[in-house]
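One chain of protein is taken out of this complex; the other chains stay put.
When the chains are written out, they are named A and B in that same order, and each has its own residue count from 1.
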Amino acid sequence: MNTAPVIEIDHLTKFYGTREIVRDLCLTVPAGSIYGFLGRNGMGKTTTIRILLGLEEPTRGRTRVLGEDSTRLNPETRARIGYLPEGHHVYGWMTVRECGKFQASFFPKWNQDVFEAVITHFRLEPKMKAGHLSRGQRAGLCLALTLAPEPELLVLDDPALGLDPVARRSLLQSMLYVTRQPHRTILFSSHLLSDVERVADRIVVLDGGGLRADCTVETFRQRLRHYVLKFRDTPPAAPVLPGLLESFRTDRELLMTLANVTPETEALLAALQPESMEPVEMTLEDAFVSYVGERGEKTFFTHQLNGHK
Amino acid sequence: MSALVWKELRENIVWAVLLMLALAGAEIYALHYVEYGGSLDLNFFDGVTLCKSTFLMVTTFGSALAGLALGLLQVLPELKRDRWAALLHRPLPRGQIFWGKALAGLLLYFIAAGLPFLFSVWHVATPGNINAPFVPAMIRPGLADVISGVAFYFAGLAVALQGGGILWRALPFLAAFHSAFTAHYEDLFRVAVEGSAAMALTLCVAGWGAIHARDTLRGRPWLGWMAFLIVAFYGACSFGDLVYLAGELTGRKGTSTYSYWQVLDNGRPVRFDYINGILVSATDPDGKPFTEPKYHLDRVRSYTLGMNQATSYVGNPHGWHYRWQTEYYRESNNYINPLQSYSHPRLEQWFHINGDSHYVGVLPIEKKVFAQLGAKGFAPAEAAVPALSDKTKIGESGNGVLFVADRETLRYVRLSKREITPLPLPAPGPIHGMSRFWARVPSGNVGFKGVALGAMMAAYDDKGQLAATLPYQYDVDRWGQLSVGVLPSLDRFVLQYAPSIWIDGKTRKTMPQYVDLVDSKGKVLQSYTCLPTPREVYSTTWGSFIAKRLNSPAFFFGEMLYQCVGAALGSSRLREKWEENWGENTKNTDERARMIGLVALVLAGVTFFWARRTQVPSRLVLAWTAAVLVLGLAGFVMFWLAGARPRTVPCVACRRLRRIDHDQCSQCGAGWPVHAADDTEIIDHSIVRVPAPFA
Partner (left out) sequence: MPLGFTISPASDVPIFRQIMHQIQRAVAARSVRVGEQLPAVRTLAEALVINPNTVARAYQELIREGLLESRSGRGVFVAERRQVFSEAEQERRLRHLAEQLCHEAALLGTPWGEVSALLEKTWKQLQRTPAATA
């Protein structure tokens, strides 16, 4: 089995007219890993995925998938890539069975057992009309259609959107099932940090169209620290520190979230002479929100909003 | 791919069937529609069955709409971003996805527009439905429309598959419109169909190209973007059509002045002068207006004699044969001419079938054919009938009477009695032509048939009796356009001599006409010389004016060249056109040529500087400038649209504009600045891979 990277993104830039959606993105995804693709809405995740699959043209830069240039993917390679777009679209007038047969006709390698297993797991029956399915059932159908050709690379664009917790859990189980075989890669984007924490090996964070983080979940959590500084009197304003993400002041405390903390940074914090200084563990979700949220001192919805000066 | 075709069919069959029912209903309704009320159309003012203008309106617009709708419906609902992504991400060459849709779509279009037309044809061909005979050649206009609809289908696909602004997307539709517009005014069926088929093919390839890359031309196979540029060109040409149509609909009709000579019921010639379609003066050969109150300007036209032209030249052809009638495939009279119906003993109506010249008799009430008339006389409905030769001239006289003239014989045919009687000629043949003329008497019209022989005009009444023999008094070789008329007293005749058609136009316009008042033996009682009328002037609507100046230099000068070369090579038709352009119209043509050249130069200049400014590579700059110079405004529109001008921003290093899709600045070679990292990036490539010896 080759160990060449499955996805290579090389200085990818994409403009829609005058708006820069993706800015100078560089990323390599090796075979056999589960990559979580994180970022706020509109930060270029879906655009990047579309460019990866050759559905859109980059403005600058190149992307390669399974060793081939994305704009020139040949059909055999496409058969090895499973793509589940956002929205779980199906042709409403087809029955579940017809959807399966339709999809199967395109793929030389089609595992009917996998299709039926996923269908059954989501409690779907062959005769049901696709247009009458609930959101979660449609997701299951789309998942079955994507998994049955046993793709080497699975690209899922916000697959859990709109799903109930049971369906989400089934989705995660299916993803883990895929990785039973070696050198199967999954790239999925999600807003559900708890799901990402469960199954992702590494995460990639897109912010403002550019790459901000590319590391394991563990590293991400380690590098983001939340400090609580207690003061005897009114705490001072947060100093300008490298890596400062956000700060918040109460009567006696200064709370700060920092990235990439060094001993020098800690020394600078100590220089403020707090009464006590404690690093606090954050959940992945809190860490992420601090990371991609607005910078600076937090005031949103903390003061009474009277509506007039 | 067959799965794709099946899916497309299943998805869209409902639309196709709905369109089919609508079109079929509309066509059948149009076939039976009688414009002036009543349930039986015996006049066929509107055209006959499959060439009826209402029917053709349905086929023209219906097929186009059906094609366009199907094309759009196949793609637009699926275009919402992720549906489309799901369709395109298939282990199938991108082009095959297009063919899957196109094959299914053609079948759907056939159902929607082809089947209704076939049904209409069957309806007309089956006896008992329509009170006119079925002439297979008459399917041509409807067929041309159905074929034209295929172009609209591919236009619909291309419009939907094409990204970009609304103008960019509308081009395929405009191109199809232009093609249909041109085909509509084309005379020959074959040429019209070829044009539509060519446009359909081009649009098909353009759509095939568009499915590879929606927004730009670059990502498409070269065949695809070439086809799209051609489509863009014709789309741009359609603006000329639209301007022309706008001129026709809104503007004042162009001014026109023309004059011609007729004869009044006192035997004297009268010259009518028209300005903008209104009669402004009526003068006698001396140039004076008529003083009798009955010849007052607003009444005078009802007192002219009923005369028709019997010949356009007399004698041996001078090596040059001018076919007077034009052949327009959409014109009902091109295929079939209804005669007046008669009802003794029963209601019957005969039709002349132009293709294999023969006559078919129809019972309008029972709606079936009951007899035919061919070279060997009458024959039953089912028999194969030998055609009348095209040397045979036939003059219809109303009330079921025909005069049939071969070169040497004249026969009188009574359709209602199926009688054919040979008529004696007062002088030997050949017969050069026939015409109908009549007098208005209080009890109605009295009709005659004028038969032009070599040396005289013979006149027969409607019963076949010889009424007058009128020898020619002038050189009918040069004055061979002969017309004959009769005064209300029925004892005086009029012969009008106009210059023969084979004489070139310039000379013809200097020759006078002659009108003789004669008795029934041809003795001249009065002779008049009618001086030549002034040149006709037609000026055009503003729309036509502008449209003609928007021509591409390539087409305009190319056509001039074609005419020049053709005339030099001996084609008289082209010689006439060339002379027309540079003879009478020389000022007009000259001005057009200058205007077109000027517009092209200006636009080429604009193109050159614009392309340079936006960093188009230099050989492309030259190519585009040349293209605009040759293709004019349409070329300019193509350039503007095809550029899909990529954004340019000022380069950080050298301050000049650089394209955002190039890695290096074309002026200074600098790359793109690296985005400044702030300290919050977390990039860690030390992959912590846990070996799993324990699975």
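Assorted remarks:
In this section, a contact is a pair of C-beta atoms (placed from the backbone, for glycine too) under 8 Å apart; a residue touches a chain by one contact, two chains touch by 3 or more.
Remember, predicted model here, so these are calculated numbers, not experimental data.
Checked against the full complex, the candidates A:176, A:237 or A:270 give a single residue touching the omitted chain, namely A:176. The hidden chain makes contact, of the residues A:218, A:275 or A:294, with A:218.
On the side of chain A, touch with the chain left out of the figure occurs at residues 34, 169, 172-173, 176-177, 179-180, 193-195, 197-201, 217-218, 221, 280-286.
Here is the rule we go by: only the chains that are shown with their structure count from here on.
Chain centres here are Cα means. That of chain A falls 61 Å from that of chain B.
Those residues of chain A lying in contact with chain B across their complex are 13, 15, 17-18, 23-24, 30, 50, 53, 55, 57, 59-60, 71, 74-76, 78-79, 81, 83, 85-87, 89, 91, 93-94, 101-102, 105-107, 157, 202, 205, 210-216, 218-220, 223-224, 242-243, 245, 259-260, 291. On the chain B side of its complex with chain A, the touching residues are 2-3, 7, 10-11, 80-86, 88-93, 213, 215-216, 218-219, 646-647, 660-663, 672, 674-675, 679-685, 687-688.
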